[in-house]
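Apart from one protein chain that is not included, each protein chain of the complex appears where it belongs.
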Amino acid sequence: MANGFLIALVIGLPWLGALIVWRTGDTRPERQHRLAAGFSLAAALAALLLLTAPGDSPALTLALGGLFGDFTFIPDGLGVLLAAIATVVGSLAVIFSMDYMRGEAALGRYYALVLFFIGAMAGLVLSGSLLAMFFFWEITALCSYALISFNNDDPKAVAGGIKALLITSLGGVGLLIGALVAYAYTGSYQIADLLAGTEAIPPDVLSLIAFGFLLAAAAKSAQFPFHSWLPGAMEAPTPISALIHAATMVNAGVYLLARFYPAFAEVPGWTTAVVAVGLISALMAAAMALVAQDLKRALAYSTISQLGYMVYAVGVGGVFASQFHLLSHAVFKALLFLGAGAVIHAVGTRDMRQMGGLGRRMPFVRNAFVIGALALAGIPVLNGFWSKELVLEAGLAGGPGWAFAGMLVGAGLTALYTFRMVWLVFYGEPRAALHAHDATPAMRFSLGALAIGALLTWLLAGPLGHLFEATLPHHELHVLSTGELVAEIIGAPGTWLALAVVAAGLALWWWRERFRWLAAMLEPLGRAAEQDFGFEWLNARIAGATIGSAEALRTTQTGLLSWNVAGIVGGLIVVLAVLLLAWGA
Amino acid sequence: MEVWLVLLLGGALLCALQAIRAQRLLASAIWLAAVSALVAIALYLIGAPQVAVIELSVGAGLVTVLFVFAISIAGEDAMTLPAAVPRPLAIALVILSAGLLGWMTLPALGITPPLAESSFAQMLWQERGLDVLVQVVLIFAGVIGVLGLLGEARAARTQVVPGPLPEKDGAAHQQEVHP
Partner (left out) sequence: MSASALHILVLGTLALIGVGLYGLLAVRNLIKVIVALQIMVKGALLALVMAGAAAGQPNLGQSLAATVIVADTVVAVVGLALAVQVRRHVGTLDVRALSSLKK
């Protein structure tokens, strides 16, 4: 089948490219740049072609025998959309890197890991087998870790990478448990069998699977209470932050929830838990973004907050709304990160307090960044406006009122922190004598492409809806064309309410001098937000307890072969005794 | 046949004990070869002639040669030091685990009349093809191990003795080493 071949290309081309770039060697950086860009662009092309040939049955099957089941790959709407995002944003990030990473050491490692990640991300969203999905899920976590710690002589980068690896691996355990339990009851690793066969699974077991997957999704998408790895991940080179920690890997959690929503929607408490996770993440992260001083950290908190919107959308049943917002967010957040990367590359600091007035000296970056910021704030007619309104509308229709109210407040906070960020970086008076230059050609290409995307991707809403409807048999979607969608959004009272809240956020920033009293009132909250609401403290305690117990157990490790064997024999005796007792009973 | 089995297995047990108790490594290796040979004969008696032949040639032959070779490189290095694990504890652990295993298996023993079955060669080459594949990988690892042994034999002859490290206060005590 033609689309099977395309799937093999989408996954295989970046992996092949990774090997070739790695083998090229760091003595020929120019060739590495060009090879990486070429392979990622080819994969993006294959993914875009795949968009035209979707299907709802396995297009590519790797038979792995009875134990593991077949690894199938299905080009359905959800899969091809995310694969296209991964490869297109991936290739733009690689092109941006050509200038951003120029002159850096270990380029082979960098590009090989990026390409390895792009292929794995496409595999993750296209695979139709839970086991294959887990396999790709862990590869993305591994690449994320290795790229966060890319500057491996910087202790902060290494610590951030390990934190990300630990937390996302914890989520991976949830996914694995869910997959194995599902296999135990349905006898198949195929996702379609799980979606179709939920009646065969006892309610308790189904809720175990559902909450296991929620754990996996929350850890991967940096949602409450596992959000604290994402700000630490900002030690990665900025194109990596744009690609992995804004546009693709962090979406895997939302994708997982959306993919399995039809199976778990009936599990008692599950949708409420999903809504609560989304709401808490959205509000908490928005508050932290409001007080962050580091440009990339502010963007990271904003990512957590926007992912919260998507999770919330899945929780209230708006699967399409969540995926549409995912598309918008991937585009405008990648744009914001790459713009931030251009700024950081030019001025050499990430501290927003030292920036200011940069807009005059780098007008191209400013224009691109402002387009992304307006989309993030939800200003018409950018893509972020339409998708956020769609999410809120889904929340009003299918979710509890308190969550909707919280999300409205979140929209206002989003506008507030976005304008603060833009103002601190690009406007006002320069606060420090920073050397700045505008973006270089490769950077301009990526920024320009993403800015055009932020202006236009909302036009895809109709075709995407039909794509989803045609290829996702288990999801109940009500689909509108782009025109109908626009009319509905404009006609809905919720839209005007949300716009009013956004305008209030803007006004709050514009007349911030007059609202000093409000800022003073919220001072304690701001301080708590700066302290990460105590989660850093909690993480440190958990890590400390783990390391302490490991140190204590270390005394049992004599390192002597005989004692090791004694331990093994002791274990054997215990197993035999348990077996005997079980037989006797 | 029972008498023969008792004699063979009893002999194998004695040889095994000797292999563990022997002070000299070479003696230990020879006792091991004896265990292998006796077990091979027992295997032949209970109707496994092919495996018996393989065991006799590989277990008693090849492995013993390897042992002798390795011992000749590594040296005897006889040790009369006490064991790391206290002897009573070791014996207790062994008796406990073997006893539990015996207690579980002995009452459950039974004999099924022979089923229709493919021949040994068919079984090995066709029905267990994956295992054979894995064995090829294993043999490859074994070859690398042998290369390690042989490389050791060569390296031992051309070994360079490193001189003492130069001291910090000067080169006064430094020695020139001429291998």
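Letters are used for the chains, namely A and B, taken in the order the chains are written, and counting of residues starts over at 1 for each.
Definition applied: a contact is a pair of C-beta atoms (placed from the backbone, for glycine too) under 8 Å apart; a residue touches a chain by one contact, two chains touch by 3 or more.
Remember, it's a predicted structure, so these values are computed and weren't measured experimentally.
Although one chain is not shown, part of subunit B still touches it, namely residues 1-2, 5-6, 9, 12-13, 16-17, 19-20, 25, 28-29, 32, 35-36, 39, 42-43, 46-48, 50-51, 54-55, 58-59, 62-63, 66-67, 69-71, 73-75, 77, 79, 81, 83-85, 87, 89-91, 93-95, 97-98, 101-102, 105-106, 109-115, 117-120, 123-124, 128, 131, 135, 138-139, 141-142, 144-146, 148-149, 152, 155-156.
Listed by residue number, the positions of subunit A touching the unshown chain are 557-562, 565-566, 569.
Just so it is clear, only the chains that are shown with their structure count from here on.
Only residues 83-85, 89-90, 93-94, 96-97, 100-101, 103-104 of subunit B touch subunit A when the two sit together in their complex. Across the complex, subunit B is touched by residues 560-563, 565-566, 569-570, 572-573, 576-577, 579-580, 583 of subunit A.
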